[in-house]
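See structure below.
Only one protein chain is missing; all other protein chains are in place.
Presenting chain A:
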Amino acid sequence: MTSSRLFRFPKPEWVNSPNTRTAGVYLAGALFSLGFFFFIDASTYSHSSKNGSNVHIKFVDWIPGICSALGMLVINSIEKTRLSADSYSYSGTGVAWKARLVLFLGFALMAGGLAGSVAVLVLKYIVPDYPFPTLYFGVANVVANGLIMLSSVVLWVSQNMEDDYTYNLAL
């Protein structure tokens, strides 16, 4: 196992421990919550008395966040072992194909959410040249979508870590 290594530095021991993946799942929830509350903060601020301008957060601003959250739900509800299911004979035909299609839809939703938040920031807030307390709504939208994406990445990586761990136990 060690002779077939590709890189000169070995993989650290803590990567495969179950504590790390538990911490990763907690961290994913924390990141998602942070992103969600960034956006809630922006929308509450836009309807509070501190907002001096007459620009408010409408449903258009909510669409990228909804897309990102749906994409995260789709990506993480897929059984990861089905992605390479065609190499085994006992699973049905075309399972991996379907899994990859659904996974592609999830990634497209998530990337579309991030790109859509940048589009809302540019089209609604930067092009009309608003000053900063109004510009914060767009920036918070981008930050929220980026944090949801980061949370999804952390969740994905820590769930794959679990597969390595159980694989080592099975051997």
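Worth pointing out:
Methods note: contacts are C-beta pairs under 8 Å (C-beta built on N, C-alpha and C of every residue); 3 or more make two chains touch, one makes a residue touch a chain; residues count from 1.
Note that contacts and distances are computed from a predicted model.
Not every chain of the complex appears here, and the one that does not is recorded in UniProt as "Vacuolar protein sorting 55", selected from "Geranylgeranyl transferase type-2 subunit beta", "Vacuolar protein sorting 55", "Ribosomal RNA-processing protein 42" or "Gamma-secretase subunit Aph-1". For the chain missing from the display, the contacting residue among A:I40, A:L83, A:L101 or A:V157 is A:I40, taking the whole complex into account. For chain A, the residues touching the absent chain in the complete assembly are 22, 25-30, 32-34, 36-37, 40-41, 44-45, 48-50, 79, 81, 155, 159, 162, 166, 169-170.
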